[in-house]
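My structure is below; once you've seen it, I'll send some questions.
Omission of a single protein chain aside, the complex is shown with its protein chains in their original locations.
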Amino acid sequence: MHRILGGLAAVLLALGLWVGLGLAPRDAVQGNAQRIMYVHVPAILTGYVAIGLVLVASVAYLWTRRAVWDRVAAAAGELAVCFVGLTLATGSIWGKPTWGTWWTWDARLTSTALLFVIYLGYLLLRSVVEDPERAATYAAVLGIVGALDVPIIHFSVEWWRTLHQPATVLKPQAPSMDPAMYRALMVNVVAFLATFAYLAIRRYRLLTLRAEALTRTIAGV
Amino acid sequence: MIEAIGLVKLYGMHAALRGVTLEVPAGQVLTILGHNGSGKTTLVRLLATLVRPTAGHGRIAGHDLVDGRDEVRRLVAVVGHSTHLYDDLTARENLAFAEALAGRRADAARIDAALARVGLDGQAGIRVCALSSGLRRRVALARAMLREPRVLLLDEAFSGLDPEGTKRLEDYLHAFKAGGGAAVVVTHSLGRALAVADRVAILAAGRIAAEATRGSLTEEALQRLYLGTTDATA
Partner (left out) sequence: MSPFLRTAWAVFRKDIAVERRAKEGANALGFFALLLLFLFYFALGPDGDRIRAALPGLFWLAFILAGVLGLGRAFALEQENDCLDGLILAPADKGAIYLGKLAGTTALMLGMEVAFITATGIFYNLDIWAAVPRLLLVALAGTVGFAAVGTLFAAMTAHLRAREVLLPVLLLPLAVPVLLAAVKLTDLALAGEGWGPAWPWWQLLLGFDVVFLVAGLLTFEFVLEA
């Protein structure tokens, strides 16, 4: 079943690439550099989805103590780091031709960088704690605390300084973007989410197989 | 009172307990003997609810070790390798803290009585770091007495005690048994095992290798039993 999802994700990504790089109109102000938005924005949205999944799985793990949820959280956590990292990288690449600098301490980039560090810490915590059950519990608590902090960090850093483009997609009213660009963006968002789902399932299955192999070895004991 | 059914505990790939089943009814003492590494301390930690079993169940006075953790902790007192004492506080302060931690108002009279029972009334106001290890063990015992437990878990509690301390602990165990409590006593010493036990079990490589009633068991017989299990697992 997940092969279908994988195929679909691949197709959507290809479509998104074509639409974003080719079909969508060239930005009047920023030129072709603006096209990186078609990767940058879906990446951070997917990152948020991953963080949300870590939160849900962490709560579920503490509630039920079932290892299934721990594996979901682990897979989601890894992908969160990947997608948030991708957001930072593309943001930086976007910044160079647009603002003339690789990094600005503007609100969105800064809070995204913080998220990256927090979830990198999440992976670090998992790797440092040896006892698997303890690692799962600690990671779950961090997963919850981190997710709770995401909106707080977002608002605090934004109040603290603002330089970034106003949120064109996440504004409550209609997005103030060229409709063709909007469509291209949406295609890419869906493509990224599908890719995330596929990767998460594959990663989860790998972790499950590993756990099953361990149980079999132990049963022989 | 104390029941263990197929308790298994794995630390990573290492199996500390491979399926331990035992039962200790009220008013009895079960002594457990075994080498280092046989799983004795792991068993005590499981029964004390300090760790969760990988498989199997345990019950203390009917409460499950995992689901009924809070109730089990109210009933059980542990005296083990670690004293769980704060070195910078006095013996009396440590006991007062233990009482307050459990949400009870610290009763000075009861605390002093417990300290007297272990022969520490003179040293109650001395910081624990200034006490010898044998005396520290006695403070830990006094704290256990203060809880008025129904189940007692002793892990090498006799080691390091001088003859007076040993006598006081033995006396307490007898009084505890007579009061309907159940106890598990882990020890290295065969003589000690015979002195306090109603039943003796020998733990080897994470399993109960042998069990016997105290009855008319002599020290030689116990030693043969003990060595027999080590040969079997060698």
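Should a chain be cited, it is by its letter among A and B, assigned in written order, with residues numbered from 1 in that chain.
Convention: contacts are C-beta pairs under 8 Å (C-beta built on N, C-alpha and C of every residue); 3 or more make two chains touch, one makes a residue touch a chain.
Keep in mind the model is a prediction, meaning the values are calculated, not measured.
Chemist: Based on the whole complex, identify which of B:Ala102, B:Ala116 or B:Ala221 touches the chain you can't see.
Modeler: B:Ala102
Chemist: Determine which one of A:Leu109, A:Ala140 or A:Val187 touches the chain that has been left out.
Modeler: A:Ala140
Chemist: Across the whole complex, list the residues on chain B that are touched by the chain not included here.
Modeler: Residues 48-50, 70, 73-74, 76, 78, 82-89, 93, 97-98, 100-105, 127 of chain B touch the chain that is not shown.
Chemist: Please identify, in ascending order, the residues of chain A that touch the omitted chain?
Modeler: The missing chain touches chain A at positions 62, 114, 117-118, 121, 124-125, 128-129, 131, 133-134, 137-138, 140-142, 144-146, 148-149, 152-153, 155-157, 159-160.
The criterion applied here is as follows: only the chains that are shown with their structure count from here on.
Chemist: Can you compute the centre-to-centre distance for chain A and chain B, using the mean CA position of each chain? Integer Å is fine.
Modeler: The answer is 50 Å.
Chemist: Can you list the chain A residues touching chain B in their complex?
Modeler: Against chain B, chain A makes touches at 130-133, 217-218, 221.
Chemist: Which positions of chain B touch chain A when the two form their complex?
Modeler: 10-13, 15, 18, 52, 54
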